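Note that one protein chain is taken out, while the other chains of the complex remain in position.
Labels A and B are assigned to the chains in the order they are written; within every chain, residues are numbered from 1.
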Amino acid sequence: MRFTSAVRKVSLGMLFLACLWSASAVMAQDVIKIGVLGVMSGPAASWGLVNRYCAEASANMINAQGGFEIGGKKYKIEIVSIDDRNDPKVAVSGAERLIHEEGIRYIIGPNIDPTSMAIVPTIEKGAAISIPYAFSKKLFTPPAKNSILGMIASYQAGPVIYKYLQDKRGIKSIAFVARNDSESLNQRDEGVLAAKALNLNIVAASDSYETGTTDFFPVMSSVVSSNPDLLVISGAAPADTPLLIRAARELGFKGIISTETAQDAKVISELAGDLANGFISVGGASTPAIRSSYMEEFIKNYEKVAGEWNDEAGTKVYALEIILNTIKAAGPAALTDISLFMKAIDTFSMPNPYLKDNRPLRYVGLGDFTQRRQISVPMVVTEYQNGDFQTLFVGEVAN
Amino acid sequence: MGQVLINGLYSGVQYALIALGLTLIFSLMNVMNFAHGQLYVLGGFVTYYVYGVLGLPFVVALLAAGITLAVVGLLFDILFFRKVLARSARDESTMLLATGTALLLDSLFIIFFGEKHRGVPTVISGVMRISNNIFLPYSRVLIIIISVAVIVFFILFMKYTRCGRGLRAMAQDREAAKLMGVNVDRYSMFGWALAAMLAGLAGAMLVSVSGVNSGLGTWLSIKAFIMVMIGGAGVISGAIIGGLMLGILESFGSSFLPGNQYLAIFIALIIFLAIRPRGLLGRQ
Partner (left out) sequence: MNRKQKILLLIVALAFYLVLLPYLCRDRNYLLGVITTASVLSVISAGVWLIFYIGRINIGQGAFALIGGYTGAIAISKLGLSFWFGLVMAGIVSMLVGIIIGLPLLRLKGVYFSMITLSLTETARLTAQSLVPITNGPNGILNLPLPGELSFFGITLIPDFAKVNKHIAMFYLSAFLLIASYAVLYRIINSRVGWLFRSLQQNEDLASSFGVDVPRLRVIAFAICTFYAGIGGAFFVAMQQSIYPATFSVQDSTYFLLYCFLGGLGYVFGPLIGTFVLYIGFEMLQGLNEYQPLIYALLMIGMMLWLPNGMLSLRLPFLAGKKSPLGGAK
């Protein structure tokens, strides 16, 4: 239950407060600190919090085994997280804190383009690696080299989904609706390009809504009146998605609705119910049909940390695991020297522990960024049916 | 066009409830309550637990949200605002206090209710088709009816009850009301409770249609300020007109100026206020 877990968290927080001063002074040597920097408050709080909970759950699992072994020595994992409030200023000072105060070299996050771009000078100067969950190609294409995309980008998932729907369901026209902020608008523009490449007829692409909107009827009535076969919700925050779906359906929209970002089934079922049946989105390793027993165990740990499972975590589970294993492959010196880590990226590969089929987990991105700067998170395209996501197909970024 | 108007009306009546509370607190105590949006969010969460999780009838949830928020309003006045108002040299200090309470509520929401968006099953399902391309879901009809009823009830209350008259006297002139034997402290408390209750009721209705999450508060406070600016601060009719106008402007904006509706609203507002500094109906 959410409430009891909150009470537990408060008391833990108090304890943490008490320990804070003493603990920081006597830092044991065999600890690897990993940073999480992202938005953990405000309307998009779930993006950063899910990153943090994932990292903490993974760290708990590793620490329960006695630590993570690199070069014959076991290290405890410690997660240091900072809320950047989606504010580039705060993100920069947060990154400086992680790098210069905590001595961290590997940072998970941030969550949007502005914050991810803003910390680039800081991580380059401080010789650190970031794993942003933002899609701007500038972050990952040379001369940039310190950021590694942590998930499937919308412009990678978009074409795949559109193509699939074009082939299997015969869609011909497409419309886009986006939130009026940098991230979503960019994703929409990328989506429009992908749709053009497939010769889909773009019937609406300029509609957007403000952050914090609770009534989506106005924006949807104008999109729905263009009557597309496929309605794409670009860069939708999990909170907005079910409302957008519901508004579209209540306005009589009959076509298919899809988005390129990860969503949570519970929120969708609470708010949109059966109206959301047939909704298509991209997830990670979380649908029961494809997940391994290791993933099941992770979900249990996640629930301990966060209070309840969130399907968004399916795509965000990979970061900590792949960072640690790449350091292991590169040797203990990579703990402080990221150039060794970057060298190891090109050849690194491990079996994906979260999927039943154990397909390789490695670094990709040659196609989109001309260098390997993306984690090969499986592209699990799912369809919402009566409260759960069903796997449609599992794709991946080719190289 | 018809659809646009109906959308506007729907948001407008809900906005009016929020603006009424904000304007009431302002007229009684000269306090600009920055935490008003957060009160509204809290009303939504109470409803989520009572109606969504415990499965009690929606009316019970509505009442629970109203009562909880009234208590929170009372506590706000007794614990914070009364003390600061009495002691600070400038009343603007209450603005810092209100911002502080907004931040407090926001962080408590995240800790206790989590980061997820919450929703409840629809109270009534189905869509009313007014004409070929005008739709109105029944859940929205219900909200429009409840909101209008609450507004009418509020107006009657302020006009015809002793308590309402006391509040109005205090809003007009605090000192004079005090001299005439109105218990200013008790009425301030009552005003806070009433205003918070209105916000809570609006929040309870919101959750049944659009759900609620921990981060909605600030933007709603800003919207409430816009409504009060349009209508004029401290006037009941102004708050209602302001709420309705914002709802309709928003709706027209998103169908004729997609993506730039709020920019247009803000610019229009600035020009409007330059010409009419007191809003449509504001007091001199």
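Couple of notes before you dig in:
As a convention for this text, contacts are C-beta pairs under 8 Å (C-beta built on N, C-alpha and C of every residue); 3 or more make two chains touch, one makes a residue touch a chain.
Being a predicted model, the structure only gives us computed values, none of them experimental.
Of the listed positions B:Leu97, B:Leu136 or B:Ala169, the one in contact with the omitted chain in the full complex is B:Leu97. Of the candidate positions A:Ala59, A:Val80, A:Ile123 or A:Val317, contact with the unshown chain belongs to A:Val80.
Within the whole complex, the absent chain has one touching residue among A:Arg97, A:Lys328 or A:Lys343, and that is A:Arg97. Interface note for the absent chain: among A:Leu185, A:Ile202, A:Leu366 or A:Leu392, the touching residue is A:Leu185. Listed residues B:Ile124, B:Met180 or B:Leu273: the one in touch with the omitted chain is B:Leu273. Remark: the residues of chain A touching the chain excluded from display are 13, 16-17, 20, 40-41, 52, 80-83, 85-89, 92-94, 96-97, 99-101, 113-114, 117-118, 121, 125-126, 136, 138, 180-183, 185-186. Interface with the hidden chain, as seen from chain B, comprises residues 26, 32, 34, 80, 83-84, 87-93, 95-97, 99-101, 103-104, 106-108, 110-111, 218, 222, 225-226, 228-229, 233, 259-260, 262-263, 266-267, 269-270, 273-274, 277-279, 282.
One rule holds for everything that comes next: only the chains that are shown with their structure count from here on.
One finds 35 Å separating the Cα centroids of chain A and chain B.
The part of chain A that touches chain B in the complex is made up of residues 2-3, 6, 9-10, 40-46, 49-50, 180, 206-212, 214-219, 221-222, 225, 238-240, 242-243, 250-252, 264, 266-267, 270-273, 306-308, 310. Of all the residues in chain B, the ones that touch chain A in their complex are 3-4, 7-8, 10-11, 52, 106-107, 110-122, 127, 133, 135, 137, 206, 209-211, 213-216, 218-220, 250-251, 253-255, 258-259, 261-262.
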